[in-house]
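Here the structure is laid out as structure tokens; the discussion comes afterwards.
Only a single protein chain was left out; the remaining protein chains are all shown in position.
Chain IDs A, B and C follow the sequence of writing; residue 1 opens each chain.
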Amino acid sequence: MQRKLRMGMIGGGRGAMIGGVHRIAAQLDGQIELVCGAFSRSAENSKASGRDLFLPDDRIYGSYQKMLAAEAALPEGDRMDFVTIVTPNDSHFPIAMAALDAGFDVVCDKPMTLTLAHARKLEKKVADTGLLFCLTHNYTGYPMVKEARELVRGGAMGKVRRLVVEYPQGWLATALEKDNKQAGWRTDPKRAGASCCMGDIGSHAENLAEYVTGLRIKEMCADLATFVKGRKLDDDGSVLLRFNNGARGILWASQIAIGRENGLNIRVFCERGALEWHQQEPNTLVVDWTDKPRELRRTATPFLGAAASAAARIPPGHPEGFLEGFANLYRNFADALRQRMAGKKVREATVDYPTVQDGVRGMAFLETVVRAGSSKQKWIAMKG
Amino acid sequence: MQRKLRMGMIGGGRGAMIGGVHRIAAQLDGQIELVCGAFSRSAENSKASGRDLFLPDDRIYGSYQKMLAAEAALPEGDRMDFVTIVTPNDSHFPIAMAALDAGFDVVCDKPMTLTLAHARKLEKKVADTGLLFCLTHNYTGYPMVKEARELVRGGAMGKVRRLVVEYPQGWLATALEKDNKQAGWRTDPKRAGASCCMGDIGSHAENLAEYVTGLRIKEMCADLATFVKGRKLDDDGSVLLRFNNGARGILWASQIAIGRENGLNIRVFCERGALEWHQQEPNTLVVDWTDKPRELRRTATPFLGAAASAAARIPPGHPEGFLEGFANLYRNFADALRQRMAGKKVREATVDYPTVQDGVRGMAFLETVVRAGSSKQKWIAMKG
Amino acid sequence: MQRKLRMGMIGGGRGAMIGGVHRIAAQLDGQIELVCGAFSRSAENSKASGRDLFLPDDRIYGSYQKMLAAEAALPEGDRMDFVTIVTPNDSHFPIAMAALDAGFDVVCDKPMTLTLAHARKLEKKVADTGLLFCLTHNYTGYPMVKEARELVRGGAMGKVRRLVVEYPQGWLATALEKDNKQAGWRTDPKRAGASCCMGDIGSHAENLAEYVTGLRIKEMCADLATFVKGRKLDDDGSVLLRFNNGARGILWASQIAIGRENGLNIRVFCERGALEWHQQEPNTLVVDWTDKPRELRRTATPFLGAAASAAARIPPGHPEGFLEGFANLYRNFADALRQRMAGKKVREATVDYPTVQDGVRGMAFLETVVRAGSSKQKWIAMKG
Partner (left out) sequence: MQRKLRMGMIGGGRGAMIGGVHRIAAQLDGQIELVCGAFSRSAENSKASGRDLFLPDDRIYGSYQKMLAAEAALPEGDRMDFVTIVTPNDSHFPIAMAALDAGFDVVCDKPMTLTLAHARKLEKKVADTGLLFCLTHNYTGYPMVKEARELVRGGAMGKVRRLVVEYPQGWLATALEKDNKQAGWRTDPKRAGASCCMGDIGSHAENLAEYVTGLRIKEMCADLATFVKGRKLDDDGSVLLRFNNGARGILWASQIAIGRENGLNIRVFCERGALEWHQQEPNTLVVDWTDKPRELRRTATPFLGAAASAAARIPPGHPEGFLEGFANLYRNFADALRQRMAGKKVREATVDYPTVQDGVRGMAFLETVVRAGSSKQKWIAMKG
């Protein structure tokens, strides 16, 4: 197929944050171009936002419903190939359902839905339509996360025993929601769902843990807390985890950890080795073995496995960062999409991006952790 | 008093590890000299060990009973002033009781006893005799731990909300106890008590958390694990904590964390600030505030509080380490002892070393964590 | 102007490295689109490369001469707005001259030319045509470099006294040029000019030093070395610097420093403060003062000056990296270009990208350092 893939976007208008990140990431490799959008519930704001992005007026829509209908009606050579959803959490589900119904492949920001029930419905819809669905758990796009995964799954370190995954942030240590839009919807049960901290960032930690190890959380014991007065949802939480192979885990997420920016990190301890990765220094993977000194593996050096090598764009020593990791999801998704559009069965290796199943898993985590947080029972099984 | 204080030692003969550390730490400041010892249950090994240390034969004893009796019988100008106990855990209690009964002040390696009941008896004995008792939770001797404590307790950061304390080690990731003496007694329920990992290093984490914050653990939820086959005690454990002011905590200790040496670290998050300290880089305290960039406070620089300043010996930029921190306990103890020997009431500020109350607290932690680890009840109160 | 700026590219075909970086950086912010190119001296390779980038065949050219002529002949609404030159060093000069003669603004990879004489001619040409010229000394695009510059130039730290700037790499520690294209032209005097190490990376160090401090190198004393047998140009060099305000400097660049990736770093010591920055951890600026603890300033946090704040795209704690820094040059250049195309005088604050004057300065450095390296005279003045 000798052309760029055409992306439409729902959400991400002026004043939004993550929409711009998606646009940069999607277009980073020159494989995808933004062709249309419904950027806001306000038709006026949508128009202004689309013009900022140099879109022609007839491809800027006042609502996602209008966009899906109009684009579906365009000839195949013109209409968008897939749609990216970057609206607040509460509208992910209806929009994704509608987009799939209209025949479009979907990229959706996380969390996928507000409830596990919705997640399962979406899962079924994806299966029924045969369309692709990518959920942007972007942190798994870093080269050294892929190296970590290959190291653990390859078996050289033996069985996983102990895992510690953390995502501390400090930006909600005060009642910022009073005058900050980003803080506002995240701490509002109506728009964010049953959890603030666990839904927003705990879910990234959960996803990273399962991605790197290939293990599944079996049961958990949780302690959720709300430290800022008047806040209605959790802003911190610690969770003990037990995995399906018997490994134990700690998951800690916090938005009141002053001084922490996006401190996502993971440590995995196996029988014969261990590894450690920090999102804020994403190009280094710390590797330990029982029988030799600590190794520092670095992005784009010649000492890495295939997956990590494929995920890097620039020479070693130049920071491969957040946008590049994010772009890897889009790159892999675009690759899968080209296969699907060519009528081929998508090769399994291509699907190195979070899918609707990861979304279901995330919602299962979220519903379980919220329940575990308020339960007097020590261990609560996680199903999903 | 124009002379050095005279120390006797019980335990710490050839092949032991911590005894040598105590001798170096005790004598570091030139305020204390080793004058006698019962270094081993084997009279022969005791003799050889004492000669290595250049002690005269008549001050090297074949048993602690003989030593306590003989030293007590010496004239005041000759006999030891206090005794240091560095035997395996199971004998701390009887030896400490005997030493106090014989009228000697005591320095005792941790854990203080094998059971909480013994800890309480010892506490009572210390109270009854009016003698001093120092428990070597040595990590609280580092200058920057004292700075951390002063920062948190001084109130500038507001109330403590969230605490994470960890002590990962990797040396027991394999069945080392088969041919390593140090590993052997630690993993033997008879000599180590009800716990290996929590007793040996979890207790340091507990002590550090309470020392820095001044808070008390109110209740806990624990998950203890034994990963190495055939091992009878825990080699890893994670604990959720709730403190008396409502703060939440995570305590993780592990001896199967490959690549970790003595990775004790603490992070404390308060309402207006936060701090982080790592034992392996002990001269840096990371300090965060809501309203300014991260600060790195460093040992012996002119920007520190009184307690941290007093605890440093050498110019900034020269690593103040483990031995110096350990020696701070002895220095403070020696100071208190000189006051007591001069018939004065010991000034409260002097007692900046762990006392028998810390030992009781430690045993309460240990008994609670072991119980919580095997309990199906989520939260177990900690009393003591 | 309600459209994207249109970029043409010369060089950067299949197998090249820096061309792809320029394309990503240029298009990162959605302000610029690639519309045409002459990607290789081989018309065939150029065609294939252009198709990879989804360009229409009639905008893919077989030579830069054809491209400049054809594009100039297109109507204003269609033709490219500016041209980016990413060919090997030896062709920068003729292509840049031709592009300016054809009326196109220019972005040029560094080093600008092979000789100082050519640099001066190019400087004159830029002045004569009134067109814009951007030289991609990309490392000055990092947010924290801008923060450093603002800190030093603002005067709060007092006069600069001592500067240490380094750029160690290790990739040429062996005779890699035997079978590596990138190593091949860099070590070939015909294509690389009078220097390998100093030209390729020493010039970045020089540019960074003058950018951050605003000082000018007055004279230098150099020791250049070639460690790999058979190599014809320097692969390592150390230089003592004296600046126009009396400050002293050390510049070290090396391509044989095993284990070093792109280890560019700078330390500046002033009368009342100091700062340190490392390209491989570009989001942290270490700041020291005589009267308070060390500060760590971080990209995108609320504690920064205007220039650093403007240069960040994503929330704090997400690595702002190499591509984003590179893109900042393009963003600033695009901003200036829009002003020029609108017939306005370009505002001085906009010109925060390296210009032809920086290129002249770089060539002056290079010619001086090569001369100083082989001179028996201790200090050699730098003019330019």
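Points worth noting:
One rule holds for everything that comes next: a contact is a pair of C-beta atoms (placed from the backbone, for glycine too) under 8 Å apart; a residue touches a chain by one contact, two chains touch by 3 or more.
What you are looking at is a predicted structure, and each value in this text was computed from that prediction instead of being measured.
Note that the undisplayed chain, when the full complex is considered, contacts A, B, C.
Note on the undisplayed chain: of the listed residues A:Arg186, A:Arg298, A:His318 or A:Arg340, the one touching it is A:Arg298. Here the missing chain is touched by one residue of C:Arg14, C:Arg41, C:Arg120 or C:Arg161, and it is C:Arg161. When the omitted chain is restored, the residue from C:Ala43, C:Ile250 or C:Val346 that touches it is C:Ile250.
Interface with the hidden chain, as seen from subunit C, comprises residues 161-162, 164, 170, 173-174, 221, 223, 225, 227, 236, 238, 240, 242, 248, 250, 252, 254, 256-260, 267, 269-274, 276, 286, 288-290, 294, 375-379.
By the touch rule set out above, subunit B reaches the unshown chain at residues 2-4, 17, 20-21, 23-24, 27-30, 34, 51, 53-54, 169, 260-263, 279-283, 298, 301, 313-324. Remark: the residues of subunit A touching the chain excluded from display are 287, 292-298, 301, 303.
Note that in this section only the chains that are shown with their structure count from here on.
A comparison of C-alpha centroids places A closest to the centre of the full protein.
Note: the chain lying farthest from subunit C is B, by mean C-alpha position.
For this pair, subunit A with subunit C, the centres built from the Cα atoms lie 34 Å apart.
Mean C-alpha position of subunit A lies 44 Å from that of subunit B. Contact of a single residue of subunit B with at least two other chains is seen at positions 294.
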